[in-house]
Each structure stands twice: as C-alpha cells, then as structure tokens.
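Take a look at this one; I'll ask things after.
Missing here is one protein chain; the remaining ones are kept as they sit in the complex.
Our next item is chain A:
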Amino acid sequence: MERHEYDVVVIGAGGAGLRAAIEARQQGKRTAIVCKSLFGKAHTVMAEGGAAAAMGNVNPDDNWMVHFRDTMRGGKFLNNWRMAELHAKEAPDRVWELEAWGALFDRTRDGKISQRNFGGHEYPRLAHVGDRTGLELIRTLQQRVVALQQEDYELHGDYEAYIKVFAECTVTRLLKDGDAISGAFGYWRETGKFILFDTPTVVLATGGIGKSYVVTSNSWEYTGDGHALALLAGANLINMEFIQFHPTGMVWPPSVRGILVTESVRGDGGVLRNSLGERFMFNYVPDVFKDKYATTEEEGDRWYTDQANNRRPPELLPRDEVARAINAEVKAGRGSPQGGVFLDVSSRLPATEIIKRLPSMHHQFKELADVDITKEPMQVGPTCHYIMGGVEVDADTGAASVPGLFAAGEVSGGMHGSNRLGGNSLSDLLVFGRRAGAGAAAYVDGLARRPVVSGVEEAMAEALAPLERASGENPYEVHHELQRTMNELVGIIRKSGEISEALDVVEKLKERAKNTASTGGKIYNPGWHLAIDLRNMLLVSECVAKAALLREESRGGHTRDDYPVMSADWRRKLLVCSAPADGSEVTVVEQEQPGMRADLLTLFDRGELAKYLTGEELAEYDAALAAQKRES
C-alpha cells in the first residue's frame, strides 16, 4: 500500500484547509492536503456574499468590538466568546493578506477594499467580489499554494517537496498511537487503491453535513466526514443541534431546490414579500432586536443611504429569524405559487446595477429557472446551509481533545454559537485555518517522538466491505431515506415526538447501511464511495437529532415547537456528543459554558444582556463593571 510521511495532514481543501496548509508549510512543516474533489472545487467556491472583517473602509466607526458584539448577538450569546474575539480582531489582517497574494476585491472610491451590508452586521463589513467572493478566496489560496510550490521547486528541484495536494482522495479513518493521532487512512477515488498517511497531526477542514438533508445548498462532499472522523477518534462534538437554514434558497424548478440565493440580494436592497404583496418581515422582529430595526418601510429604505439616522430594514435580521418568518408565511397560506415567498430586487435597483452587483444570481436564475431578476421577483425558501456545531476545539490553536487532532472552519464548533452571521464564515475559515495550521506546527515541534501507526487492517476491511457483499441494500436508497427523514423530522421547526421518530429511523438505517452492496469495481465508483460516506452521514444525523431532543428551548438554528422560548439557563449549557470507536451509539451530555471574560462582557449594555443572561450572571456583570470603574 502507498504510504507517505508528513508532519501535518490537512483533510479538506476549502478555505480553512488551504489556509491551514499554507500556515503549516510557511512554518517549515511537510504538509499534505487531502481532498475528495479536484483542487479548487471545494464548497468554499459557492460562498457568494463576502468575508466579514471590521476594516472600517466604508464606515470608519466599525471596529473589532462592534463586530464582536454583532457576532455574539447573531449567535444568541451561545458563542465561544474567545473565538468570537479572535475572529473579530484578526479578520482584517487575514483579508489584507489575501490581497498580497493576488486577490482582487471590489474597491471603494478611494481605492480600498469595498465592504457591503449583510444581515446582523451593524456596518457595511463584507469584503467582496460581486457575488462570487468564495471563488476569489479559493482561487487566491490555491494560487498561494502553487506559489509556495514554485518556491520549493527553486530551492529543492521538486514542486511537492514541502506541500502536496492529494486530490480526489477520501480519508475514512484517523489512526492513533495510544491516545494520540498517528496517521490517516483512505482511498484514491480514481483507482480505489488505499493510501496511508503517517503523521503526528491531522487538521480537519472538511466542512459541513448538509447532505443529510434533501433541501440543501451543500454539495455531495458535505457528508460530515470530519465530524465523524473526529467522533470515531475520540474527540467531542458540540452544538450539533444548531443548523442554519438559509432563508433564501431557490424553490423552483424542483431539481435546483435548495440552491443558494445570496443574502447580498437583501444587503443591496432586495425585499421579501408574501402573496399579498406585504413586506412581512416587519411583523417578525423579535423582542431582543426591537430597538435595532426599522419599524416602517420608509425608515428601512432611508437606511441604505443614511445609516447614522435610521435603523436597518428587518430583511437584514440574522438568518435564523428570516428563515422562520418565511416558513411561517408559507404555512399561513401566504406563500408564492411554488411554495416560497417573493424576493424582489427588480423594483429596487436599476437593471444595470443588479447585473453588476449580482452577476451570478442573474445568470443562475436566467439559466436554471427562466427568471430575469432585473424584471421580476425570485421565489425563495429556506434551505439547509450550515452547521454551527462541530469539533470542540481550543480557541487559540484549533486543538481538539485528542492530541494531534485539530479542526477549523465549519467542521469546528463554538465560534458561531447558535446561529452564524452571513459573511462570518469566510473570515472564520481564514482566521482559524491559520490558527489550526500554526497549532499543528507547534504541536509537531513539541513532540519527543513520532507516534506509530496502528489499526490499518481494520480500516481497510471497513472500507472494502460494501464492495465485497454480493447483494444488499442500494446505498442511494438508504441515503434518500435519511435525507427525507432529517428534512421532515429534524428540520427548521422541531418537536419532541418527531425527533424521536427520526432517531428510530436513523437506528434502522444504521443497520441497513451495514448491509449495503456496491456493484462495479474499485475504479471511480460513486456507489461504493456513497456506501462509505453513509456511515458519516448517519453518525452526524444521530448527533443532530439527539442533541435537538435534549435542548428544551428555541435559540438560533434550533427551534422547538414544544419549547418556543429562549431560556437563560440553557444558554450556559453546551451539549457535547461523543461515541465509541465503532460508532455504535452517540452519547450526549451537558457541559457548562465558561463565563465571558469581564472586559468582553462589559462591551455590552446591561439592558441587552438582561435579555439573555441569568440573574446570577447579571450580578457578575455588575461586579465587573464596578471593578472597571474603580480602576479607571
């Protein structure tokens, strides 16, 4: 079997994976990037709106503290505050660094990086390139990897001396030496041949889990691989009940249902209307946000040109609020003909401006739905977009509880709390990708000896099983049933009975998945690959459902019909998932969330905190504020 020795193996080649790999290589570590698709095709390319960074280029009042507050509010204060702090502080440097690597963002009049409005962000904050920012990000990082390879070629005569991309290669198991990571096992999709990485560190950057749902903006790669690999290696997952349903996915035609319609449409002036023509979002501003959003259409419209004297239109509430509102309008019978609501930018901006600012939306609707968005409204509805939950990591280094294991980006948990703000994902990838790469490099430096690989035979047998069964379940059918189940029973609005029902189905599907048979050979066989991925999708689905059943409140990306209110007691609790190495059963336990550092806590008004915190926590706030006053 093919065997490679590395210092750092990064799984995933999206924004987080590439940024982690660049960092590890820049710190002199031999680095491998392993990805399921071709290099440059990762899901990050689909990100449209931008990367949030408080550069203050458009509104000079912006700074990291405002960004930090917006992020915590968006996540309903469940966020890992240290991650939110690091993210807000470091995002501008990470964006500027991209420019030095060749990125070409849209500009302000004075030649700086332009920034656009987005839901939940107080000021225009998203660095962007039209509505294809993710493509710019991935291409820039991809080209940075190539630039480093060219440097290595000059020095060593080998492009791949220090950083190599293993494209179309899937990792199925992490290997350990005692408690610590010692390697990774996988297969080449192209040939079906196995491959072994001998490495003391693995950085997981595998993205999300959307393929457990039918209606999703996610690609086939999003099968929760990193979540499952971490779980099976003994790491914990947190916040798995929080899934972001993006409010605006396409609803028609059926084959494109779920494909993303960027929030920039609303950021640039687009409005949501129901079948009666009402801008219904004005009816859905929750109490915690009452004083921050416009109460009349006139005020909302004025905000686009005068932000100092007006409040934002409610179309720009955080995504969880907008998604629930759309869901409610459709359920109340005020939906559009194809089961969504109307998103209209045609009556708000001139056609030339729409094509300039939203070129790929214009293209996408024209080509796929015969809709010209400069002339008529789009029909949109919620789509499974992002999981806030993921591997429990140390904020500063991205280290998981398993020594040698790191995680960054969507596969890690905590940063976004119960709901992620748009634009905070691309910046998250950069900030924590870099930190995880640096964390892995430092871990390698501190090692007394290289750990030894074990468990290869078992990993091989597990991967081969679906091919060796002469007959059995069709993996595509098992997958479809899982998707339908999660979509219908653990979707945007949840109830105890339905979640329990979903868990019963998942148990049965786990048994069926053990008996899948894939016809055909080992060479580029998607049926076999899916049979292998099913294990991961089922494991993460079990985590999502079990955590969703336990959390008896509604917050961010977790809405319980039977517990519709947000609870201050639940805010302090995180739900932590773990599983044995055979993945037979997920266990969920409660864990207390550490209290916010005093200097961060006092960045907020007492009045706002009172909506989220317990009386006990508010007493801590009062004490912190008093202490600060004494000092100054």
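Heads up, the rule we're going with is that a contact is a pair of C-beta atoms (placed from the backbone, for glycine too) under 8 Å apart; a residue touches a chain by one contact, two chains touch by 3 or more; residues count from 1.
Here, contacts and distances are computed from a predicted model.
Chemist: For the complex's missing chain, which UniProt name, "Succinate dehydrogenase/fumarate reductase iron-sulfur subunit", "Sugar ABC transporter permease", "Formate hydrogenlyase" or "3-oxoacyl-ACP synthase"?
Modeler: Per the UniProt record, the undisplayed chain of the complex is "Succinate dehydrogenase/fumarate reductase iron-sulfur subunit".
Chemist: Return the single residue from A:Val45, A:Met83 or A:Val544 that touches the missing chain.
Modeler: A:Val45
Chemist: Given the contact definition stated above, which residue among A:Gln364, A:Ser412 or A:Thr602 touches the chain not shown here?
Modeler: The single option touching the absent chain is A:Gln364.
Chemist: Can you tell me which of A:Asp62, A:Glu85, A:Glu122 or A:Glu221 touches the chain that was removed from the display?
Modeler: A:Glu221
Chemist: Of the residues listed, A:Arg139, A:Lys292, A:Arg348 or A:Lys514, which one is in contact with the missing chain?
Modeler: A:Arg139
Chemist: Please output the residues of chain A touching the missing chain, sorted low to high.
Modeler: Touch set of chain A with respect to the missing chain: 37-43, 45-46, 92-93, 96-97, 99-102, 104-107, 110-112, 114, 129-130, 132, 135-136, 139, 143-144, 146-147, 149-150, 159, 190, 219-221, 252-256, 259-260, 360, 363-364, 367-369, 474-477, 480, 518-521, 523-528.
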